[in-house]
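Of the protein chains in this complex, one is absent; all others appear in place.
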Amino acid sequence: MNAAQDSISAGRLTVDLNADMGEGFGRYRLNDDAMLATVTSASIACGFHAGDPVVMRETVTNASARGVTIGAHPGYPDLVGFGRRDLAVTPSEVEAMVVYQIGALQAVCVAAGTQLRYVKPHGSLYNRAARDAATADAIARAVRSVDSSLMLLGLARSALIEAAERVGIRSVSEAFVDRAYRSDGTLVPRSEPGAVLDGHGAVADRAMRMVETGTVLSIDGSVVRVRAESLCTHGDGPDAVAIVRAVRTRLEQGGVSVVSFARA
Amino acid sequence: MNAAQDSISAGRLTVDLNADMGEGFGRYRLNDDAMLATVTSASIACGFHAGDPVVMRETVTNASARGVTIGAHPGYPDLVGFGRRDLAVTPSEVEAMVVYQIGALQAVCVAAGTQLRYVKPHGSLYNRAARDAATADAIARAVRSVDSSLMLLGLARSALIEAAERVGIRSVSEAFVDRAYRSDGTLVPRSEPGAVLDGHGAVADRAMRMVETGTVLSIDGSVVRVRAESLCTHGDGPDAVAIVRAVRTRLEQGGVSVVSFARA
Amino acid sequence: MNAAQDSISAGRLTVDLNADMGEGFGRYRLNDDAMLATVTSASIACGFHAGDPVVMRETVTNASARGVTIGAHPGYPDLVGFGRRDLAVTPSEVEAMVVYQIGALQAVCVAAGTQLRYVKPHGSLYNRAARDAATADAIARAVRSVDSSLMLLGLARSALIEAAERVGIRSVSEAFVDRAYRSDGTLVPRSEPGAVLDGHGAVADRAMRMVETGTVLSIDGSVVRVRAESLCTHGDGPDAVAIVRAVRTRLEQGGVSVVSFARA
Partner (left out) sequence: MNAAQDSISAGRLTVDLNADMGEGFGRYRLNDDAMLATVTSASIACGFHAGDPVVMRETVTNASARGVTIGAHPGYPDLVGFGRRDLAVTPSEVEAMVVYQIGALQAVCVAAGTQLRYVKPHGSLYNRAARDAATADAIARAVRSVDSSLMLLGLARSALIEAAERVGIRSVSEAFVDRAYRSDGTLVPRSEPGAVLDGHGAVADRAMRMVETGTVLSIDGSVVRVRAESLCTHGDGPDAVAIVRAVRTRLEQGGVSVVSFARA
């Protein structure tokens, strides 16, 4: 089962917009809280690749005040590499570190009078979970063992989505509005040319197509199926807020209801 | 209200024995798991002054298998100083870091099929909370905001016990079996001569006296009242297991029921 | 002996302008490299309160390309607190951590084909070293033990300057262009109102007065003597570059030669 089925059957297109948030640490800040006025879900860093208890509390409080659905965004314990360098962890280590990070953010939510609703792994852990079944299972088991009502947000058609189904928790499939796809449905790595799309209009059109048709044009021009229950937009960068606003406007003008999967 | 009142009224002396556990990190280990066969409560490090997700899971699993009551042992984010160096944190920072650490350990407990029952701050955070009302309140608020059924374990007659009462959560007062007391009821700092007591027999006798009479002899020979709902023994050191065994044997031979405050 | 005596005796007023630089970490950046076009000395973070090996290399390379004198800026091992929270370290720990950090930055300098010239402690370590002789001595001994030709930059009239003299290394006294002074020559703490001055013009005038007269007006209006061989300007903040440019312009228009103490 997945989160979008009810809304699709309701006869109207809906989609969630998610962004990574709370990626500061100490004096450092990366994300513009204005983003919270436009997205419907916020994946909040949990202290390993970014985030500290004070930043987490601020971000949870702001997201909650905006009615934005809150997810945990666990990553590798590699602050200097921002969780973006692959680390040869075992599935058992992954399970332990994901349990820890979910628990930390869940407590921050409870203390702030709000609720944690989903989990989305970060950076290299996300990529590893997309392709490696053992890592994906470890994450899905971690989520279920802490709270089986939490949803698991991952790359459409990835090992992580399969793991959620295998383990018996609810999954949410996401697509990337500003990343190039290969014809097999995987993302073009950031290290390759053309990996990241430019232009608000192009990105917004792509988002609309994803929701409307469930497809995306790959970098070599073929049509690729992509389940887009949630659209991932970047939470950082000078242009992040402008891009997500353009995407939301385009979707709403196209008759799409932009709403969190947790409200569907 | 405090945890020992029921048991005292039941006509038989009872006391809890607690020790710090799970103070390893990565390859490092400090505590002997054999300790878990003798204590009734384990205060488990939460990843800031010691502990990592894998160590926490191991320790929680072992404590649970032994029927030992589990507490969170949050500390300063100072691994190299083991949380024993005072750090000029604000009450707001303390509240955020305690919420985070409780949540992390609570999730480890839930994932392991057991339950977190109490919180005891560690090291310099413990000392600061014993004397500073603002820090103590921050900790008590953090505990209540995550789970108001959690108990707060602290130094008898300290600001932390007062804060628990003020905030409305259950407190447990502890005494130290191998630390010298001053006549005002505070501990002789480790940096002073005579701060730590030697000799299993002397320590065991002192423990028995604490439970039986609610008093301890101070370093200058005066009789000091001390509420000992729980007796704190050291979880580390080559002799730790032997000392706590001697204490437990002496208590049981003296007719004291050694049982966790959470079972009373 | 101190660094400014030669230049003063040369009949023309000279002063150094220093700023903290390299205070990023991983993906995070705080300082604008444009600052390096205006200051004459850069105190570069060494990985404890901020800075990582890659950021340090970038900053050293950029400073060297600009002909800016390079100093090590060691701090407490408290990244989340940015080294601004006092930590109860012993003088022996201070000595070890300063040796370590100097060595790390010195190697980065040597590898980049340039030279480390001075050391200035950061944040709470700076403040502790300004008032506590044992900490100040530990820092001065650390500097001397690694390289006795390094200079020690510290608050004018502080314990750190005295320690440099006692230990036999060269000192450089600095004044703060945008911080309020008390009548005893110490800085008004940031937590108090009026601690930080606003207005480029006012700051620039104050800088000129410091160099010209060796005095500053305290927050209560009294004239305080202040030795200003170097003027400290903030390396971060949205306005940092504009302020230091205003200061430099004002000084040069006033006939002051802005040049590093290491070139004097």
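Each chain gets a letter, A, B and C, in the order it is written, and its residues are counted from 1.
FYI, contacts are C-beta pairs under 8 Å (C-beta built on N, C-alpha and C of every residue); 3 or more make two chains touch, one makes a residue touch a chain.
What you see is a predicted model, and the numbers here were worked out from it, not measured in a lab.
A.B. asks: Of the chains you can see, which ones touch the chain that is left out?
C.D. replies: Per the contact definition above, the missing chain touches A, B, C.
A.B. asks: Among A:G24, A:G47 or A:G81, which residue is in touch with the absent chain?
C.D. replies: Here the residue in touch with the unshown chain is A:G81.
A.B. asks: With respect to the chain omitted from the figure, which of C:S64, C:Q106 or C:S260 is a touching residue?
C.D. replies: Final answer for the missing-chain contact: C:Q106.
A.B. asks: Specify the residue from the set C:V39, C:V80 or C:V146 that touches the hidden chain.
C.D. replies: Going through C:V39, C:V80 or C:V146 one by one, C:V146 is the residue touching the chain not shown.
A.B. asks: Residue-wise, where is chain B in contact with the chain that is not depicted?
C.D. replies: 24-28, 30, 52, 79-82
A.B. asks: Kindly note down the residues of chain A that lie in touch with the hidden chain.
C.D. replies: 77-78, 80-81, 85-89, 124
A.B. asks: At which residues does chain C meet the chain that is not included here?
C.D. replies: Contacting residues on chain C, toward the hidden partner: 47, 52-54, 56-57, 92-93, 96-97, 99-108, 110-111, 142, 145-147.
Everything that follows uses one rule, which is that only the chains that are shown with their structure count from here on.
A.B. asks: Per the centroid of Cα atoms for each chain, what is the distance between chain B and chain C, given in Å?
C.D. replies: 44
A.B. asks: Per the centroid of Cα atoms for each chain, what is the distance between chain A and chain B, given in Å?
C.D. replies: 40
A.B. asks: Which chain A residues reach two or more other chains?
C.D. replies: In chain A, 52 touch at least two other chains.
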